[in-house]
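Input: a single structure, listed below in structure tokens.
Apart from one protein chain that is not included, each protein chain of the complex appears where it belongs.
Right after this comes chain A.
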Amino acid sequence: MTAVTDEILSFDEAMEKYDPVLGFEVHVELNTKTKMFSAAPNIFGDEPNTAISPVDLGLPGVLPVVNKAAVEYSIMIGLALNCKIAESCFFARKNYFYPDTPKNFQTSQYEDPICYDGYLDIELEDGEVFRVEIERAHMEEDAGKLTHMGGATGRIQGAEYSLVDYNRAGVPLVEIVTKPIVGAGSRAPELAKAYVAAIREIVKNLGVSDARMERGNVRCDANVSLMPKGTSTFGTRSETKNVNSLRSVERAVRFEIQRHAAVLDSGAKVTQETRHWHEDTRTTTSGRPKSDADDYRYFPEPDLVPVVTTPEWIEELRSRLPEPPAERRKKLKAAWGYSDAEFRDVLNAGVMDAIEETIAAGASAAVARKWWMGEISRRAKEAEVDPVDVGVTPELVVELDKLVQAGKINDKLARQVLDGVLAGEGTPEEVIAKRGLAVVSDDGPLLEAIDAALAAQPDVAEKIRGGKVQAAGAIVGGVMKATRGQADAGRVRELIFERLGVQG
């Protein structure tokens, strides 16, 4: 690692002086059963160098054959990104010498990507929408995995040798490249995160990628440059590689904006280079400057014939597309009648699908939200897990709700029932029986408690008689306390009014 610590400007000051220009290259690993050009399995985490065929090792005399499913997945991604699909395209060799590819070239696409000229509307958290133009989405193959050995920290500096596992070599990739994104201003870091999140969501929704960033299924290279305010000529960009979580995408873009601003402010020039993101220090360090080693000498892959698409094929693939996530959200929000703020909270908590399932299982939209955003979220926070990982199923929510609706338990008891179910004490009914949690529905004990509460608070009783029905809350509270929460509050209320001879 370089010992030089870069100067940075405060983000606010950077924003006063400069307009950021962004660009993203997102690599998506497809979840086909086999590799892009060989029949070796596309799997994660196998024994090293076992999920490979002679094609993946680039052994002499081998010939690649294109995986049809990978082409179809690529077209589906293009359609979801509103791209045009090339009538004809071919593969190209990108030549470079590095042990992550044993062939000394990566099979990719150059002049003719399969998908081009698309766009994606990105909605930020407050609802503001930015359109990101997609330049192209092309097919290529992933490289092998290098592990540097002998260095102090497993990094290449100081390493004595490297070990290579080619299981990942040849895994189908789609690289999605944006056009320069201008005009995001101070929302650039947020937009960066939202864009990568949207791509991840789309490929997951399409079912063409496992889309797990922590496994490298979705990887982002973020380009950042700055223009002095009031100008429109792009500055020199840096490319921050492999920013592999949504949070780091946002942070890396923010950091690069601040770093560029400091460089430009000092009168120096930004170096066009690769930067590496470090999550621990939340900074980037200089990687490798652009040099003549970046001369990839692309040429058409002679071992593969062109891919030609027909309108019929494209339409058949289009018919397989699921509803876009953004539209699905809009529809659900309207159907459930949640406010903007309520729905945003639901999204942030990651419980939209859970609520949808809960409603499908028989709960009302309001009840589903109450449970997932209330009790279940509270438990999630306590346990520091996501609400969906608390262990509560949509069916359990519906079951508890039915018991509440039937007056068998109240909300407070329902939480205790949930405790029991999560502790493995059985079904809600069994927990109620074992713990003796059923609400007191026999009016006799309730009336006793009501009489006691009225006697204890004669002034309140007087108010209720005088027509102040809202004062009944204090008596209800007293009764609940006396029955240790096991009374049905609605019934208690009714009985209070009956007792005092007033209309509720």
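FYI, a residue touches a chain if its C-beta (ideal position, glycine included) is under 8 Å from a C-beta of that chain, and two chains touch if they have at least 3 such contacts; residues count from 1.
Assume contacts and distances are computed from a predicted model.
Novice: Unshown chain, UniProt name, "Twin-arginine translocation signal domain-containing protein", "ABC transporter permease", "HTH-type transcriptional repressor YtrA" or "Aspartyl/glutamyl-tRNA(Asn/Gln) amidotransferase subunit C"?
Specialist: Answer from the UniProt record of the missing subunit chain: "Aspartyl/glutamyl-tRNA(Asn/Gln) amidotransferase subunit C".
Novice: Give the residue, chosen from A:Ala70, A:Ile85, A:Cys115 or A:Leu495, that touches the chain omitted from the document.
Specialist: A:Ala70
Novice: Have a look at A:Asp165, A:Glu239 or A:Asp488 and name the one touching the chain we're not showing.
Specialist: Only one of A:Asp165, A:Glu239 or A:Asp488 touches the chain omitted from view, namely A:Asp165.
Novice: One chain isn't shown here. Among A:Ile8, A:Val21 or A:Ala40, which residue touches it?
Specialist: Going through A:Ile8, A:Val21 or A:Ala40 one by one, A:Ala40 is the residue touching the chain not shown.
Novice: For the chain that got dropped from the picture, name the residues of chain A it touches.
Specialist: Touch with the absent chain occurs at residues 32-34, 38-41, 47-54, 57, 59, 65-71, 88, 90, 95-99, 147-151, 155-157, 159-166, 276, 287-288, 292-293, 295, 297, 299-300, 302, 304-308.
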